[in-house]
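What follows is one structure encoded as structure tokens, with my remarks underneath.
The complex appears here without one of its protein chains, the remainder shown in place.
We just call them A and B in the order they show up, numbering each chain from 1.
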Amino acid sequence: MKNISKKLMAMGVACTMLSGGIVSSAMAEELRMTIWSANEGHLALFNGIADGFVASHPDVTVKFDSLPFSNYTTTVTTQIAGGNAPDLAWILETTAADFVNSGALYPLNDALNAAEGYELSDVSKPPLGLWSKDDAILAMPFSTSPFAMFVNNDLIKAAGAQSPAELIAAGEWNWENAIKTASAVGATGKGGLIVRDFKYQNWKNLASIWSGWDAAPWSADGKDCAFAEPEMVSAMNFIHDAIFEKNAIPGPGESVDFFAGDAALTITQISRASLLPKENGFDWDLVPLPAGPAGEYSLIGQAAIGVFAAGKNAELAAEFLAYMTNPENSAKLAQFFPSIRGSLLNAKTLGETNALLSEDQLKKVVIEGIANGSVIPGHTGFAQIEQIVRAGLDAVWVPDANVEDALANVCSRIQPLLTR
Amino acid sequence: MKIDMSIRTRTMLYGLMCVLLIPFVFPTWWMVTSSVKPISDIFAFPPDFLPRTYEWSTYQRVFELQPFAQQYWNSGYIAAIVTAGTMIVSSLAGYAFARIRFPGADAIFMVVLLGLLIPAEVTIVPLFQMFNQWGMINTHWPLILVPVFGAPSVFSTFIMRQFFIALPIELEEAARVDGLGRFTIFRKIALPLAKPALSAVAIFTFLHSWNLFLEPIVFISTPEMFTLPQALTQFTDAYGGAMWNIQLAAATLTALPVLIVFIVAQKQFVEGLAHTGLKG
Partner (left out) sequence: MSQASHIVAKSPRAFWTIKRRDQVAGTLFIAPQLIGIIVFVLIPLGLVFWYSLHEWNVLANSFKFVGSANYKMLLADPALPEVLTATGIFSAGLVIFNMSLALLIAVLLNQKLWGIVVFRTLFFSPVVVSLVAWTIVWSFLLQNNGGINAVLQTMGIEGPNWLRNPGTAMFSIIVVQVFKNVGLNMILFLAALQGVPKELYEAARVDGASAFKQFRRITLPLISPTILLTSIITIVGSLQVFAQIAVLTQGGPGMSTTVLVYYLYQQAFQFHFFGYGATLSIMLFIIVAVLTFAQWQLRKRIVFYEN
């Protein structure tokens, strides 16, 4: 036994050395950026951009750490708490307020102004709002992706319902009619409308519906709960009705996948076009979100890059961030991540990188969406608020729910957190 | 134990086991078959029992997208060292707790038992701070040192202690009368008899190390240094969505060697355990 152990130990130690397990990085200036993508295309692009930066900064290395999305914030937080904050990080819109308000991020204004040919004026301002505090820009959005509706025309035709394209042509593309179509497909045993990734948990994705009622979870300044306001109550009643009366939205605990061809409509970000089946597909379409009682609207999801003030090389990191998001590199990034630079927001540029979508679809959904879109709701301490609202909304997702009471209850639970 | 069983009893037993097996086998079956399905078929509802089309290329993609062979090696050698190290540490400690009476032994045993009780999430932040100070972030040291010496090895120490308690003491007593030292007795007499318990410790430790998830994610950040469970999360498409078929192919490859080892070693393992002090 002892001998075996000895051999194993010796082998192990040898292995450690072989695999470089003991070597710790001793580079003078290494920039480390945490991202939640491990996609080879993304990494190749980022490394390409980093090479360009290193060419002018020979003693700098840039390293991209791919963390799993589900553990992303946990891992970044642990690293910060453990005294090893990354220099740069991707930040998701829902945590934007936490990062922006905490003082964890390094202001970028100086670096952006100093960067040659940056053209800050080209960056459209509304999408920057979430990432700024007072006049300081604390993170730069690199991906701004509108929500839109994918359509399965085959299922709609089989149900004998009106397709969104027909409704748009007739000027009647509104929620009333969209749910009618979904309901007709639901009656055939297929799924009607799927709000992708909502799953009766990630309620913030419902903003893609309730924004049509001009409803919001809280007031613009984030201080007052608005779940019990008439707009929200009416929007939620509409959703509840669509689920439990009209069978237009699959109920809680039912899994139906649009991209497998099992549902008529789905609301998601346009980047999900990559999930459309390549063989044995269906006749699909992409349309803007229907108009609500409050008129037309659009919703965008965002991710930004920020520099941690606690990082060792914050100034250098900000310089790299400016380089990464300059016009030239933004154009490169735009092949995966819709930019907020006005010069890149035209159907031609977008069409080059979104082969699946027509120029018309891109213009209607992307360009207009980004120009007018509101961002998915967020708040300081969002994760906690999100959980409490999730628990409170569970009372809405039952057939005989008292929607108004449930929403009032949500407000009474989160109001203290909003004013905290 | 019952030597003669009627055909009826046998059939009933087989039937019962087959029914019981369904929840155990179906997910595994799904993992394996879905690994060769096109991604759009994976979430088809109801799930297909057999793939409609077979895409074997997923297995090739596993190795193209990640340094998967290197990651396999990382997981393998870390698990091997952890297993060997734990066997040494826990057999020494287990022996002492079982055999050597000295003041404070019981108190120390209770302290060591604390290790059994700590969820990894509880101490991950202070551990990260420590390893960061020692310059061991993004190395495999935390994945080796903590399991071998820290909380995860306590279970093994416990198994070893129970084993040695149950082991007849006469041989060792005789050796003591002959004037042999504790370490010699341990190495020459007790340890050779402890093979069964060691094999139990080996399997449990290996599995624990092989499946470790939270720690690698927190401590390791370079793909070449990743371990398998961590690597599984890295197969994503251009929009951050999981490439499920490739991820499941990788998951299948991850499970396979352990299952094979289990099939080969299970008889010895179970019988080994049967003779250990787990019965007292």
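Things to note:
Criterion: a contact is a pair of C-beta atoms (placed from the backbone, for glycine too) under 8 Å apart; a residue touches a chain by one contact, two chains touch by 3 or more.
Since the structure is predicted, the reported quantities are computational estimates derived from the model, not experimental observations.
In terms of the touch definition stated at the top, the absent chain reaches A, B within the entire complex.
Here the missing chain is touched by one residue of B:Ala80, B:Leu180 or B:Leu193, and it is B:Leu180. From the options A:Thr77, A:Asn113, A:Ser219 or A:Ser343, the residue with contact to the chain not on display is A:Thr77.
Among B:Val36, B:Val62, B:Ile78 or B:Ala96, only B:Ala96 touches the chain that is left out of the view.
For the chain missing from the display, the contacting residue among A:Gln201, A:Asn237, A:Asn372 or A:Gln415 is A:Gln201, taking the whole complex into account.
Interface residues of subunit B with the unshown chain, by the touch rule above, are 1-3, 5, 10, 13-14, 16-17, 20-21, 23-28, 30-31, 45-47, 88-90, 92-93, 95-97, 100-103, 105, 108, 111-123, 125-127, 129-130, 145-146, 148-151, 153-155, 157-158, 162, 165, 176, 179-184, 186, 200, 204, 207, 210-211, 213, 229, 232-233, 247-248, 251, 254-255, 258-259, 262-263, 266-267, 269-280.
Contacts to the hidden chain, counted on subunit A, fall at residues 70, 73-74, 77-78, 80-81, 98-99, 102-104, 200-201, 250-256, 309-310, 381, 383-384, 387, 390-391, 394-395, 397.
What we mean here is this: only the chains that are shown with their structure count from here on.
On subunit A, the positions that touch subunit B within their shared complex are 1-2, 4-5, 8-9, 11-13, 15-16, 19-25, 32, 34, 36-42, 63, 65-71, 75, 78-79, 81-84, 255-257, 259-262, 269, 271-272, 274-279, 336. Partner subunit A is touched in their complex by these residues of subunit B: 38-45, 64-66, 70, 73-74, 77, 80-81, 83-85, 87-88, 124-125, 128-129, 132-133, 135-141, 144, 187, 191-192, 194-195, 198, 214, 217-218, 221-225, 230, 233-241.
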